[in-house]
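This is the structure, below, for whatever I ask next.
One protein chain is absent from this view; the other protein chains keep their places.
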Amino acid sequence: MTAHHAPAPVSPEDARIAPKPRLRRFQQASWDEKLIFELGSPGERGVLVPAPDPAIAPVEIPPALRRAEPPALPEMSQQQVLRHYLRLSQENLGADLNIDVGQGTCTMKYSPKVNDQFVRDPRIAALHPLQDEDTVQGVLGIIHSLELLLKEISGMDRVSLQPAAGSAAIYTNVAMIRAYFAARGELEQRDEVITTIFSHPSNAACAKTAGFKVITLHPDADGYPDIEALKAAVGPRTAALLITNPEDTGIYNPRIEEFVRIVHEAGGLCSYDQANANGILGITRAREAGFDLCHFNLHKTFSTPHACGGPAAGASAVTEELAPYLPRPTVEFDGERYRLDDDRPESIGKMRPFYGVVPNLVRAYAWIMSLGAEGLRSAAETAVLNNNYLLHKVRRIPGVSVPYAQGRPRVEQVRYSWQKLHEDTGLHSEDIGLRAADFGTHYWTSHHPYLVPEPMTLEPTESYTRADLDEYVAILTEIAREAYESPETVRTAPHRSTIHRIRPETLEDPATWAVSWRAYRRKILGEATR
Amino acid sequence: MVNPVAGLGGRVGLGGTDGRERRHRALALGARALAGERAAAALRELRELRAGSGVGAGAGAGAGAGAGAGALGGAVAEPEVVTAAGAMGADSVAAAGLTARVVYVPGAGDETSAEDTLAAVRAVVAEGVDLLLLAGGDGTARDVLTALDGVHCPVLGVPTGVKMHSAVFGVSPRAAGQVAAAWLARSGSVRLRDAEVMDRDEDELRAGRVASRLYGWLPVPDVPVRVQQRKTGSTAGAPEAVGGIAAEVAERVGDGLLALGPGSTTRAVAAALGADVSLTGVDVLALRPGHPTEVVLRDGGEDALLAAGPCWIGLSPIGGQGFLLGRGNQQISPRVLRAAGGRERLLVLCTEQKLASLGGRPLLLDTGDEALDAELAGHLPVITGRRRTSLYRLTT
């Protein structure tokens, strides 16, 4: 036994914890988790399935249709499955965790938790789409009311909530344009769709998928959509203009009415991609600008979660003239009762199974209802304020420039350029972005091709505090400093993320790409797989 | 291969340093030779490239040498470098902390000449190198083009000159070094592309106009922008675009003749149409749906093109600079253009990627015929893929 001594006295100073540094000392979870195929052992069970009643005879499957060998799925106990996926979940930077202002054009706003609760209620989750209408008046009412809300927000006459996502809504609009001209006997003649290079690329891709030729307008010297180019593009072959406004640069096209007029005079329709609507809710609408169709991304502007890349939800809105072509069924209300109207002979048909991504329609409805007109406007104004605040600060970071429309404000996002930094240091925008992961955040560059060299697109939405924005700016400033002073740190980043730099070349070669565990085993490990 | 005097004239306002007299004036004006330092900055990128780090995953092999790529995932591999003595390379290699084998020693005297450049390039290439790093400007690139004279050797320019219209240069010495490292490590994403060698047109210059001229192409390692970072919805620049352009051209031309101007895009389009044409000349293809494409005229001059009969004219702008007509394709003269039918028969072929690389600058033309220039100028449809065009400005 050792002798007991009285403890040494401590002072309050000893208990003092140093204040947090300006930048957080982030370390992302890195569980070094195996692949699920390397876990479990034969015979383990994750969940049990009810066996048929002993009185029910088993079914003999004809040999040609019977599975020869059981699928080589993992065999794992329940907690082990849960633990594997919880570990993987921690190796993500969801919008709930980081200052997610970096995924520009994606509108990473807060998705309220209370809205998730409604979606998980069995009176949404366990509804079957073919139930009698009398038993689903609540959900039909939500769909119909959301249509009315979006009708007012866009100024259009009718809305369909069937599209599965934003691009699906663009496609829906293109399909309606095609049906409209087919009905007028003009489809053969009108086979061209015009878009701009700073509109979302799905506008061009959807038009092409639907069989149209695509003409892309490049911007004028100031970065605005080039009206002279539009004039050169329109003609008797023009079916439609598909355009985003503000574009992905955050620049609002002030001549949008003139664009619409020129296309209308040529006999074409105009469809408004409102993916970037978050800064203009209640400020300006598709109706006032003269559009015939528009679409919203409910997972962007109306707060439904991005879910690792979907499920999302889209809304297509049209004028009365195009309403007959909307996807079927529509939801109708006679003052007392909601019903589904499938008897729409001119409809383009179904855009997805049943009626839409209902859980996200419920969330979007709840979000709009919780904000009202004043709240939507506040969201828009705050998103724009946050964006211009960020612009004001980011443009001062060494190596950053803001191409186009010098001296003009931006709406809800900005496409910046690290070209100067690249020329000075040889580092790419992608390198800066990967280094940001070491500080617990990230950003997105731009769609391809990069018209703005070494791009970075930031969209702060209304969800972040001033302190959040300041922290984000501090992170970028620090990385820029490192780029000039110790570029190797940036070039080999990330250092504190889940994993280190991937060697992507194997993903480009058919001999080595491995899209599945069995492909990896066969091609890389050289194992015999069946 | 360092051109030690490249860039001398820049800061003293003399433009390039082609020619001894101008060089002397530059030195007299207090110019300082920076080429060696800049070359060393690029070479440093070849050193200590750990496997998997950055653009050039894997260890570097020879900077100008034929050693095999270092083992991926292995330790640091010293690149094997061959070069010319002194300021023509060895000094820079040493400054970068690498060792070099000297295979050419310039003649006596304190300055090197274009002849030295030619001889040094030939000596280095004779060693069977994987990559020729050249430090200089447009004039140096031209010398390399001359020295190689058709011998295939990947080349990469470290920008140290004053005039750098050529597309063979990296954006900065360090960036060039990183691309070189990626190429030497045989990183899967690095491919070769044909890059234009441009230089100021001395004839034009004497006539009081500044204009540049296309001299030829050199194969250059190209690291595409990493496509890993791909948001849903974005489409990476894909090589199939050229196939799409070819399919679109075939549909427009139908049963007819197509004169293709020089360049790597038009050459790739011809290949997709089943014809092998030269990189530098104007060739005429006979297209017939359902039949193999025939080359009916090779390397045609103005008269031969006129004699070939009515043609569609397929042109691609010079990358990064945007000249569509009047540089490197003067065979397609105002007479040829008019005989073809002018604007209506002009097919401008360019991938979206290449258009984007123009940085918003317009396409340029200078046919020498002002009336024709005025007729052709304006917004022109550029074929960027199958059923896809971009409207782009064409100005004089």
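As written, the chains take the letters A and B, and residue 1 is the first residue of each chain.
As a working rule, a residue touches a chain if its C-beta (ideal position, glycine included) is under 8 Å from a C-beta of that chain, and two chains touch if they have at least 3 such contacts.
Heads up, the rule we're going with is that contacts and distances are computed from a predicted model.
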Among "Glucose-1-phosphate adenylyltransferase subunit GlgD", "SufE family protein", "Aminomethyl-transferring glycine dehydrogenase subunit GcvPA" or "Glutathionylspermidine synthase", UniProt's protein name for the complex chain that is not shown is "Aminomethyl-transferring glycine dehydrogenase subunit GcvPA"
Contacting the left-out chain: of A:Val101, A:Ala165, A:Ala364 or A:Leu451, that is A:Ala165
Contacting the left-out chain: of A:Leu434, A:Val452 or A:Ile475, that is A:Leu434
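We adopt the following convention: only the chains that are shown with their structure count from here on.
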Between chain A and chain B, the Cα-mean centres are separated in Å by 38
The answer for chain A against chain B in the complex is residues 103, 105-106, 167, 197, 200-202, 204-205, 208, 212-219, 221, 226, 228-229, 231-233, 309-310, 422-426, 428, 430-431, 433, 444-451, 453, 487, 491-492, 500-506, 508-509
Listed in rising order, the residues of chain B that touch chain A in the complex are 45, 50, 52-55, 57-58, 72, 171-175, 177-178, 187-189, 225-229, 231-237, 352-353, 355-357, 359-360, 378-379, 381, 384, 387-393
